[in-house]
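Partial view: only certain chains, each at its native spot in the assembly.
When the chains are written out, they are named A, B and C in that same order, and each has its own residue count from 1.
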Amino acid sequence: MSGTPVAPSAGLPASVARPSGRAPSQMREVRIERGYTRHAEGSVLVSFGETRVLCTASVENKAPPFLRGKGEGWVTAEYGMLPRATHSRSDREAARGKQGGRTLEIQRLIGRSLRACVDRKVLGERTITLDCDVLQADGGTRTAAITGAYVALVDAVQWLLKRREIARDPIFGAVAAVSVGIYRGVPVLDLDYAEDSACDTDMNVVMNDGGGFIELQGTAEGHAFRREELDALTSLAEAGIAELIAKQREALGL
Amino acid sequence: MSGTPVAPSAGLPASVARPSGRAPSQMREVRIERGYTRHAEGSVLVSFGETRVLCTASVENKAPPFLRGKGEGWVTAEYGMLPRATHSRSDREAARGKQGGRTLEIQRLIGRSLRACVDRKVLGERTITLDCDVLQADGGTRTAAITGAYVALVDAVQWLLKRREIARDPIFGAVAAVSVGIYRGVPVLDLDYAEDSACDTDMNVVMNDGGGFIELQGTAEGHAFRREELDALTSLAEAGIAELIAKQREALGL
Amino acid sequence: MSGTPVAPSAGLPASVARPSGRAPSQMREVRIERGYTRHAEGSVLVSFGETRVLCTASVENKAPPFLRGKGEGWVTAEYGMLPRATHSRSDREAARGKQGGRTLEIQRLIGRSLRACVDRKVLGERTITLDCDVLQADGGTRTAAITGAYVALVDAVQWLLKRREIARDPIFGAVAAVSVGIYRGVPVLDLDYAEDSACDTDMNVVMNDGGGFIELQGTAEGHAFRREELDALTSLAEAGIAELIAKQREALGL
């Protein structure tokens, strides 16, 4: 990881008036509240500014059908948005009778991201389901969900360890996610809704605490983005994720 | 209404050891928190003890198809339970592809209950949707939802009044709901999950501030209930609802 | 139970011109025809005036998944309305791809009501499904369905007893249902469609032959109803159900 991760690449402007007044490399206030609800083995309310996502981790003592009898477990995610989490009310997916493409895409991303830090053989024939439900949306719900779900996952694994259901910790490292984008020509960190809906390029980055990339999904909304923009964005993301991983550790009391 | 509403009828025992240690006519602690999320025209987090329901009211400037052109509005409700609101995780209805019978039954009840206090002609060709999403369940989610949704509805109507979109307040009176039941032979107020799953009779009562019944749904879980038990239960409910309406007024600053 | 069950409470008017010309406490003509179709273990056509419901009881020699291996059986119900059972044709639920909330609510009610008179341990690992299909609707389809389904259930149990598949009768008592309501200020028994669509309060009451309440579902359609109205309605229902249980016994040759 670069010693000066937040410096944009040569040739890119370094400042812009963000709607929130934040500096380009400044994240929103991040809060991670453990034990938000009482029934789940892990339950975390994560906030990235006004974006609030409830992430619960539920342990079941069986593997999904495709893994039965293989001695491995599974970590999966489901994502939902309360109908009025957004500016205008959106239809309830349960009432419409199916989950939309965006929902499926996000929950697949969350699941893959968290499986990247779990040794599923150590987990044994168990399933941990991470339910990420957006109570209030202001941009970055999927990155907040991944960041919060990691903490809920750790809590669920600790619950298993305490009950001696598993012999050792199947989690290696930490996983967090952040969005970055080009807003009015300037690479910025942690887009809120106002920026997200107006930016040229939007990228979601999932990384681990070793500085490795787990997922990287960049989309040109306006014009195509150049190699140096990609570089600047990944540098910003690296810095943001380092902050997030520190927040996770603090929340977990590590 | 009786002057001593909480006194059980002759012949019914008056005390029992409730799991929570409450007296038979004692409600759980009720909290009503307005403005819980920011986008909805009304947003209330209501708690009946450990049961927590987020109720949002969303205003749309059109009537549903069956009312188009009739100069009347509509008030409707949707109900959902987060997958891990309960002791063990239940399937996400959006993923299963349909809402279950219990969900549909509850959301129909909430909608009917709140329409009972709205003059839909005064509302005009608008729809107010009350989304009641259970964050944590410990019995009584439908009664908490109705009680909280009323407050969210008032806030949404105030929002319309402030913007002068409607000329006068279409809400008359107040509506609240509570459950009552026969637990180990004793009529008790406001069942929590431990009581609900063990009681003989379970009744949900919706009333207005004039002491009138809007909905009354009683079910014999064990043995059939007698007329005097019905009387005792409705008396308990009357007392509980009076408390709830006071809480609503307090929350609304009335 | 009161000695004069049909007398309305003090203060309520005692007479009204019902569309059908019936007295307030007069039921429609009730007919119960056993053996209406030949394949089912129990098959009853029940008529409450012009409301006609075909109730069949089907026996299967296995319990539903949630009861497997517990030595208990299950009694459940499904409800349907033929598309042109009503004044104007309604969509076929099979074509729409889902059962509506009203249908689910009614079939849940029928199932709960009949389970209230069955000792499911005596039934053993069997399922009895009561299909209640409305051939013609004129108000009160759910109460007719419960009343007829009870007779079909008895026939199915007799079929099991005759074949010596079960050692003794798992049914205790009888179950019947009737609707009551406030029509033009007067409590009336057994609402037909004309009354149902114009009444202020509508209540469905399910009782057993011991005079106990199994279900009670009251809804204020116009204004909220008062305690004395509730009393008058339950008294009317008690009288109506006594008549229905006599009709059931007569049909069964008891």
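By our rule, a residue touches a chain if its C-beta (ideal position, glycine included) is under 8 Å from a C-beta of that chain, and two chains touch if they have at least 3 such contacts.
Keep in mind it's a predicted model, so treat the numbers as computed, not measured.
Student: Starting from the 3 chains in place, I would like the total count of identical chains in the complete complex.
Tutor: 6
Here, only the chains that are shown with their structure count from here on.
Student: Identify the chains in contact with chain A as well as chain B, in label order.
Tutor: Common contact partners of chain A and chain B, which must touch each of the two, are absent.
Student: Express in whole angstrom the distance between the two chain centres, defined as the mean CA positions of chain A and chain B.
Tutor: It comes to 35 Å between the two C-alpha centres.
Student: Between chain B and chain C, what is the gap in Å from one C-alpha centre to the other?
Tutor: Once rounded, the distance between the two centres reads 27 Å.
Student: Centroid from C-alpha atoms only, then distance chain A to chain C, rounded to Å. What do you get?
Tutor: 52
Student: Of all residues in chain B, which are in touch with two or more distinct other chains?
Tutor: Touching at least two other chains: 98.
Student: Give every residue of chain C touching chain B within the complex, in rising order.
Tutor: Interface residues on chain C, with respect to chain B: 1, 98, 100-102, 104-105, 107-108, 112, 116, 203, 207-208, 210-220, 223-227, 230, 234.
Student: Name, in rising order, each residue of chain A that touches chain B in their complex.
Tutor: Touch list, chain A to chain B: 37-40, 43, 50, 52, 54, 56, 58, 60, 78, 80, 82-89, 92-95, 97-99, 103, 129, 131, 133, 135-137.
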